[in-house]
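With one protein chain removed, the remaining protein chains of the complex are shown where they sit.
We call the chains A and B, going by the order they appear; numbering starts again at 1 in every chain.
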Amino acid sequence: MPKVPGLVKGLGVTFGEMVKTLKDGPQTTLYPHEREVPTPRARGVISLHEENCTACMLCARECPDWCIFIEAHKYLAPPRREGGKPRQKNALDRFDIDFSLCMYCGICVEVCPFEALFWSPEHEYSEVHIADLLHDKSRLGQWMQTVPEFEAYEAGSEAKVKKVPRN
Amino acid sequence: MTLLLASFDPPYWLSTLIKVLVISAVVPTTALILGMVFLFKVMSWMQSRLGPQEAGPRGTLQLLADGVKFLQKEDIAPNGADLFIFKIAPLVVLMSTLLLYVALPASAHLVISDLDVGVFYVMAVSSLSVLGVLMAGWASANKYSLMGGLRAAGQLIAYELPMVLAVLGVVIQAGTLSLNGIVFAQADGSIFGWDAIGNPYILTQFVGFAIFLAAVQAELTQPPFDMPVAESEIVSGYQVEYTGFRFLIFFLAEFATAFVFAGVASILFLGGWAVPWLDTSSDWYYVLGPIVLFAKVMLVSFLIFWIRFTYPRFREDQLQSFAWKFLIPLALVNIVVTAVLKVVL
Partner (left out) sequence: MTATSDPTQLSELAARATDNRVNLDFETEGMTLNMGPQHPATHGTLRIVARLDGEQVVSAEPIPGYMHRGYEKLTEVRSYPQINTLVNRIDWLGSFANEVPFILAAERLMGVEAPPRAQWIRTILFELSRIANISLFLGDYGLQLGGMTAGFYAFRDREHVLNQIEAATGGRFHPNYDRIGGLKDDLPKGWIANTHNAMDKILAFCDEMDDLLIGNEIFQSRTRGIGVIPADIALSYGLSGANLRASGVDWDLRRDSCPPGLVYDQVDWKVWTHPDGDCFGRTWVRFQETREAALIVKQLLDTIPSGPVMAKVPRIIKVPEGEAYVETENPLGAMGYYIVSKGDLVPFRVKIRSASFNNISVVPWVARGAYVPDLISILGSLYFILGDIDR
């Protein structure tokens, strides 16, 4: 016949847990009345800082799902100095990210040489229609407001904290 | 008050109608209350969460919402099922539950039918649900249901015996089979001359109480004895093909039976609807009786559900050997010791 102690200890664990839940509250958050705050690095949504983007297409190429759609045209910008040559620049016509395909890997953010893409922990953007999950240039620009500042690093680190462009 | 109720002498058809209405109101309500409090709330608190919160204030009307959901579902039966047996199987289980409520007294006079052989009737009628379970398991045309039904047949029959034998100790001590008689015996009894709290049989029949609770746990197919309804193996066993209203009947029957067995346990062992300092012929019991019984039922149900939420389940053969090789001999020893002490003391 089984010894009593093991069975009794189990009962004690559940009873103690019940008392703790009634006293201190549950361990769950009652969404949507309470919300959890994700960490600053959480990969919620990608935001675009259009001034930095030169339409080099690296992000679109490296994306494993091919969910970034870029269209750009070249135009001639006025020369920097008097009497110089007009410079050829790219202007973005279309920069869409299809979040129904995106797998939130972060390769596009990492690979961008001009630091035009940033992660934001904002995650509550579900839609009723799947076509609305295609975020266009302006919406991606709006997400920039939710991008948090880069955190300081742990002691012993040699990495430098980058700055998020705000304007 | 007695005069008022004594003058209320309804004709037979009216009293029968009242009794039918009372049962049909009480049975779903008790199932709802037990399900709500224990299955949703207490289980959630034991698991560090709060349970349903949206339906009703603090989620108290969740089961009502679930009931409505079940009622509006499509009535489907599996393809190869034996339709007639498939459809009446839940009703057989519910019928045994309803018959159990007939004998349960909430007070000296608040009882549907004050039977002289109340205990015997309760034990006999509770075993009718085995038929319903077997019918459900066979008629579902599903191998998992069949396995569940067969396991249930073995288990429910095996645990009838310890239940009956555990109760016999109480009957020997009380000297009567009537449920109200047992309540009177406990309320009017005394412990070696000290009658401040009457003589609740849990003090002397603690072995019987433990066996009765274990047998009740098995009769309700709750963990740790829930092989017939093992959720993670045969996914609800004999109930797996039932949806909608039929599943609601199984669910109601399970929780209502839990309530009535807890009620029987509190009557047999805890003193039932009587409180020790109030004489059992008092008129207060018309109101106080149900409340006291309800409180004691909640206590016993807490024990039953606490064990349910904590332990993993036994395997079928371990279950059977626990019943046949441990509980029954223990219950027999309990009866012998009770009988001897009853004669001696």
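Assume a residue touches a chain if its C-beta (ideal position, glycine included) is under 8 Å from a C-beta of that chain, and two chains touch if they have at least 3 such contacts.
Remember, it's a predicted structure, so these values are computed and weren't measured experimentally.
Undergrad: Considering the complete complex, identify which of B:Arg49, B:His109 or B:Lys342 is in touch with the unshown chain.
TA: Hidden-chain contact among the options goes to B:Arg49.
Undergrad: Check the options B:Val171, B:Met227, B:Val275 or B:Ile304 and report the residue that touches the missing chain.
TA: Reading the full complex, the residue touching the unseen chain is B:Met227.
Undergrad: Can you name the residues of chain B that touch the chain not displayed here?
TA: The list for chain B reads 46-49, 143-144, 147, 151, 223-224, 226-227, 230-235, 309-318.
Undergrad: Since one chain has been left out of the picture, which residues of chain A touch it in the full complex?
TA: Within chain A, the residues touching the omitted chain are 2-3, 5-7, 9-10, 12-14, 17, 27, 38-43, 62, 64, 103-107, 110-111, 119, 151-159.
Following the convention adopted for this analysis, only the chains that are shown with their structure count from here on.
Undergrad: Using mean C-alpha positions as chain centres, tell me how far chain A is from chain B in Å, no decimals.
TA: Taking the mean C-alpha position of each chain, the two centres sit 55 Å apart.
Undergrad: Under the touch definition given earlier, write down the residues of chain A that touch chain B in their complex.
TA: Touching chain B: residues 1, 7, 10-11, 13-15, 17-18, 20-22, 26-28, 30 of chain A.
Undergrad: Please give the residue numbers of chain B that touch chain A in the complex, ascending.
TA: Counting only chain B, the residues touching chain A are 42, 44-50, 53, 306-307, 309-311, 326.
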